[in-house]
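Let me begin by handing over the structure; questions about it come next.
Apart from one protein chain that is not included, each protein chain of the complex appears where it belongs.
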Amino acid sequence: MATTHEDTLTAERAEPAFGDREPLVQLQDVKAHFTLRRGIFVSKAVVKAVDGITLEIARGETVALVGESGSGKTTLGRISLRLIEPTEGRVLFDGQDISHVPEGQLLRFRRRAQAVFQDPYASLNNYMTVAQIVEEPLVIHKIGNREERAARVREALDAVRLRPPEEFLSRFPHRLSGGQRQRVAIARALVLDPEYLVADEPVSMVDASSRAEILLVLKDRQEDAGTAILYITHDIATARHFAHRIGVMYLGHLVELGPADRVIDNPLHPYTRLLLEAVPEPDPQNRLKERSIIPGEPPSPANTPPGCPFHPRCPEFMKGTCEAAEPEWKEIEPGHFVACYLY
Amino acid sequence: MAILEVRDLYLYYETPRGPVHAVDGVSFELPEGSALGLVGESGSGKTSLGLALLRLLPKNVDTYKGSIRLEGRELMELSDEQFRREIRWRKIAMAFQGAMNVLNPVVKVWLQIAEPLLLEKTPRPQARARVEELLELVGLSKDVADRYPHELSGGMKQRVVLAAALVMNPKVVILDEPTSALDVSIQAQIMNLLKRLKRELGLSYIFITHDIALASDLCDYLGIAYAGQIVELGTSEQVLLEPEHPYTQGLLESIPRLRSTRLPSFIPGAPPDPVDLPEGCRFRERCPKAFERCTEMPPLLQGKGAGHEVRCWLLAGR
Amino acid sequence: MESVLKVILSSGVGRAGLALFALLTGISVYVLVSYPLDYGSRVWYNPAVWADNPAVKPPIWAKPGAVPHSVFLQEEPTEVRKASTGERRLYRFEIPHPYEKPPDSLSLTLTEAVYYSRPPLLTVSLTRPDGRSVRLYRYSPPAPRPGEEAPYVRHRDSPHRVDLGADPQVRAQVSAFLRDEYGLRLSANELRGRLMEILFGEPTSPEERGGPAAFRPLPGTYALEVEVTVFDRRDRIGALQAVRGGETFGWMGTDSLGRDLAQGLLFGFPVSLIIGILTSVLATLLGASLGIMSGYLGGRVDLLIQRSADVINNIPGLPLLIFLVFIFGSNLFLVIIPVIVFFSWPGLAIIVRSMVLQLREGQLVEAERSLGATRWRIMFRHILPQVGPYLLAQLIFFAPSAILSEATLSFLGLGDTSLPTWGQILEGAFRTGAVYRGYWWWVVPPGLLIVITAVAFMLIALSLEPIANPRLRRS
Partner (left out) sequence: MAILRKLLLRALSLIAVVLIVLVLVVVVLGATGFSDRILSSVISEEMRAVRQQLAETIRDPQELERALREQRRELEAFYGLDKPWYVRLPQDVLRVLTLDLGEARTVATAQGSKRIQDIIAERLPRTALLFTTALVIYFLIGVWLGTLLATRPGSKLDRVLSYFAAVSFALPSWWTGILLILIFYFYLGGLLPAGGMYSTPPPEGGLARFLDLAYHAILPIFTLVLVATGPLMYVARTITLNVAQEDHVTFARAKGIPEGLVRRRHILRVAAPPIVTGLILGLVGSIAGSITTEIVFRWPGMGQLYFQAVSGQPDESLIVALTFVYTMLYALARFILEILYLILDPRVRY
């Protein structure tokens, strides 16, 4: 499993500095199980959306979570924001356990951690102007007077490249394009100067030609203000360019975690490899060959297989091993972990 | 030999705010057995183009004109009834976008696939056998035939839609975003299937998508659509490797590459309001290379040689 | 809310509804300003007020050329003559009667007589166009009671009314008149029901005298004269009023009690609107707040609200409505409206809950939660505006149902009898068999007004369809 192509830029960016830094967000063996009631006479089904994940995010670091629908990446992001209370495990923010604090006492945390969601058509209140939307966090946290808030709103809009801000202040969301809306949502999240930001599929509903603009806004922010970002995406290619580390999720489990370039260039888990293979790139040669694919469809999280969750679809399946018990979490190269019996 | 030839196709919708130029003078040729990708982002009119080819016009149509020739036969001269009887599904079929809502929720899968066959008085057992054959062809088990759509996953529904498109052995299949609601792993499965069908059945495809990378996975030719018009047309090699139109260039540069460390870039601004299009070139407001002429006159699609056509004033000088 | 108005105005249905609604509101405001609030008990249900009106007569516009209903009022005598003991005061009513038929009735009403020694004496006679004069009636107010002190006040609160077309005294006098003037011998009993025909006509021809008497109309100006003999100059007569009963009455006709239907119908406007608006506002408030609570708070609150809603939603409304109003009485504000509200909220609560459930899982709520917004802020600043237009559409949709429910109860005789409503007018019509006798003016207008009022709301509600049913917006 030696890397084939090395690249100076890659080496520089893969500097394993983040493991040593002080973690801002610590997820410790968190689980989120939901009970699904199917009917009065039927037993309850347990959906294991997140099933024992440990992850740390340092200040100024971007961690990408990639995986397909049902992998639990969104749930994990929500747990880290305490929008969902974990069933088991702890969530530490700046050293403080926030996993079971009542909602009323979370206000200080809410000010320091923010989120951007997938659907810019659903996450903005259509009955408010852009100015009102971006100002709202300041109002909720009682920051500044009217003029100060207006100034900060203008600043935030400028930072997300809605320029000139004056042109956007009094518009309603329905008069904006998807990319512009999403930048309003980011401005709303950034106006509080958060230390931690969860960006949940922030570009999947935005036109391809505008995606990079949004991701660059986030990247600038992370570099300038040292914001820690959890970037949740199904698009592994963007993860490479905008994250320092990538975690690959499958059915509520973290199956691989490592520096972005290492995960892309030296994928360890069979799932990661197949996922990378499935990503199309604009190349006229593509049409001449077939892709290697992951057979079948992912099982429902209400019905996870025993052992390694990927074993029923895995081309490297080893009978008697993979389905027997969950594989251990191993560090294969510095900072690069995998849960697989191949190693 | 072009199986499908489209010349100056127009489709305008009437809206309270004014006409929408959804398809605005589109021309292309589709050689037999090949795949043409029509790539466009929101508001480019790519979905309307698919509907225009099958004459599935909404009630608020304002203008619908142009020429569509299938195997040399002018389709625009056919009456609605003739078009329905002879062309739809028999010659041109379409696998629709958003397989979630495309299937009738209260009719069993097999009947939805077999419907056009049964209309031609094919005996039921024979139609049933054909459905099972098609289901296997698209990689589904036979017992899917007796299920209702809500019992299937998204990927399975997309396969059913594909099987339905093939039931009458059409010459041309229009694929309208056939994978946009699916995960990449399922998307890869479907793309492989499409390639196989093309090879084995000699199908011709028009592949409508917003994802230029995905289009390259299947298409021999690519047309890039912007605001109702095709701005660049050529072979996949020409368009992907030597893009001439600034929009195509920008679009390609905005795709993040897995195997390269170059950061993707972006095209500033947003597509124009389809009711209120700018004068001159429709892309000029977002174009980094726009000059005076672009505001004055709309550029025409001009050949650059070897079938590569570009709608840009930059090329006029050469 | 601006956009809601825009939606209403964008369709013909909506504009028609809004125009109708404005008209109804205008009329209601006029009625509320110009009618006493206790109109129902003081006027509508007080038979004395309507005593002079003809019963079940169509409106004047329905029968052109018919004898109209005319009221002649005199408070001061036309002429005063001194007499040895007191005065003779003459009240003269000129009654133009150019019609080829007699009036329906003729009545005289004395309001308030005050005397100091002996009761005054009233003598009533009719002078006809042919110069003949008929003595009709004599009357003295009741004498002083033992121990009563002067001045003696009579008929202040209960006026003395005499129906000159039916009074036995008049019959006797007319019988004498026919004998003296025409030599016709008709007993007082034979004159029963024919007095108007005789007083306002003349016998057909001299040849027929002796045979069964027939009379032909005598058009011209009649004069009804009342001579009041007082025995003390201080004696006073409040007012004398003569009424010639017509074949038609007012703009909307009368009912079997002689009530002016125009008044009752007018009073029905504000009552209907108030019922419609009050009920729908209450039902919407209840349904919306329970729905939002149920959806957003979840848990036991949700279970309780949804179970109750389900039960009430599964009850056939009208039988229970009849039952409850029957048991608890028919007070409009204390029983009828609350009961209608009680049956109206569940549907809304169920729908609002499902909308809120969807919104609660939506990204806006999630975003607001992560910003630290309180539940209160999320429910009212972010969820309410999104269900707001739908609530407004429902609010308008509830109103016609409420109006119809109240009308139905009234029609079944369970209406609030302190306020006249259109339903109650119809109830009276149906109970007295007006339908089978073709009294259309009593039956058609109240129903039509109910329908028009309900339609005004319905049209507005229909025009709000794109809001209430967002899937239509795609077209």
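Read from first to last, the chains carry the letters A, B and C; within each, the first residue is number 1.
Quick note on the criterion: a residue touches a chain if its C-beta (ideal position, glycine included) is under 8 Å from a C-beta of that chain, and two chains touch if they have at least 3 such contacts.
Computed from a prediction, not measured in an experiment: that's the story for all the values here.
> If the hidden chain were put back, which of C:Leu195, C:Leu348, C:Ile450 or C:Leu464 would touch it?
In the complete complex, the chain left out is touched by residue C:Ile450.
> Who touches the missing chain here, C:Asp38, C:Glu148 or C:Asp310?
Of the candidates C:Asp38, C:Glu148 or C:Asp310, C:Asp310 is in touch with the missing chain.
> Residues on chain B that touch the omitted chain in the whole complex?
For chain B, the residues touching the absent chain are 51, 54, 56, 84-85, 87-90, 93-94, 96, 98, 101-107, 115-116, 119, 148, 150-151, 161, 164.
> Write the list of chain C residues that the hidden chain touches.
12-13, 310-311, 314-320, 322-324, 326-328, 347, 400, 404, 407-408, 411-414, 426, 429-430, 435-438, 440, 443-444, 447, 450-455, 458-459, 462, 465, 469, 471-472, 474-475
By our rule, only the chains that are shown with their structure count from here on.
> According to the touch definition, list the chains common to the neighbour sets of chain A and chain B.
none
> Please work out the Cα centroid separation of chain A and chain B, and write it as a whole number of Å.
32
> Whole-Å distance, chain A centre to chain C centre, using C-alpha means?
So the centre of chain A lies 71 Å away from the centre of chain C.
> Would you mind pulling out the distance in Å between where the CA atoms of chain B average out and where those of chain C do?
Comparing mean C-alpha positions, chain C is 70 Å from chain B.
> Within their complex, state which residues of chain A touch chain B.
On the chain A side, the touching residues are 7, 9-10, 13, 68-69, 177-180, 207-213, 215-216, 234-238, 240-241, 261, 264, 274-284, 286-287, 290-291, 293-295, 297-298.
> Name, in rising order, each residue of chain B that touches chain A in their complex.
35, 41-42, 153, 155-156, 183-189, 191-192, 195-196, 210-220, 235-237, 240-241, 250-252, 254-259, 261, 263-268, 270-271
> Where on chain A does chain C make contact in their complex?
It comes out as residues 78, 81, 83, 106-107, 110-111, 113-115, 117-119, 122-127, 136-137, 140-141, 185, 188, 192, 198.
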